[in-house]
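Removed from the display is one protein chain of the complex; every other protein chain stays in position.
Now for chain A:
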Amino acid sequence: MNNLKVWIPLAIFLMFCGVAAYQLTQPKDEFVESTMVGKPVPEFELRPATAELPGLSIADLKDGKPKLLNIWASWCVPCIAEAPHLETLKRQGVEIVGVAIRDRPQDVARFLGQYGNPYTKIGADDLSEIQLSIGSSGVPETFVVDGNGIIRHQHLGDVRAEHVPMLLQKLAEAGS
């Protein structure tokens, strides 16, 4: 008690705890959105990814109807997991267009045959050009695009059952 020095470490430590506790209670932005949200999809034109469906171009995204733009690939394992939920969305009347990343027509056809086809159109993006230009960093990702081709929402990773209502709501907001 007679020696003040021995109390210094404790005093410093308690100060640190105070600052840390304060910092912990501060809200932080945790969700990193693409900087493209709120902006129009850049011009593009993609050849069909499979013989059964038409390809995709910017004009398809500006037809006045909000849509889901799903970035996927037949070699992508989480894409298998999200397939049934895209089917659910389709049954609710949602139009889903796809962009297949670095894929082959026969693989795309095999995937659609095996896991179902929720898409009305699929463009083939062999060099990831579209993917990168709209701020997607991987597969799968799903964008809500309104009738004027403006990106309203970005969903990272696979679409799961719990995301379906949220996506439906975002689409409804994009349609109004």
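The rule is short, and it goes like this: a contact is a pair of C-beta atoms (placed from the backbone, for glycine too) under 8 Å apart; a residue touches a chain by one contact, two chains touch by 3 or more; residues count from 1.
In this text, contacts and distances are computed from a predicted model.
The complex appears with one chain absent; UniProt names that chain "Heme lyase CcmF/NrfE family subunit" among the candidates "Pyruvate dehydrogenase E1 component subunit alpha", "Sugar ABC transporter permease", "Heme lyase CcmF/NrfE family subunit" or "Radical SAM superfamily protein".
Note that of A:V37, A:I58, A:I80 or A:V164, the residue touching the chain absent from this view is A:I80. In the full complex, chain A makes contact with the omitted chain through residues 1-3, 6-7, 9-10, 13-14, 16-17, 19-25, 28, 30, 73, 75-78, 80-81, 102, 137-141, 157.
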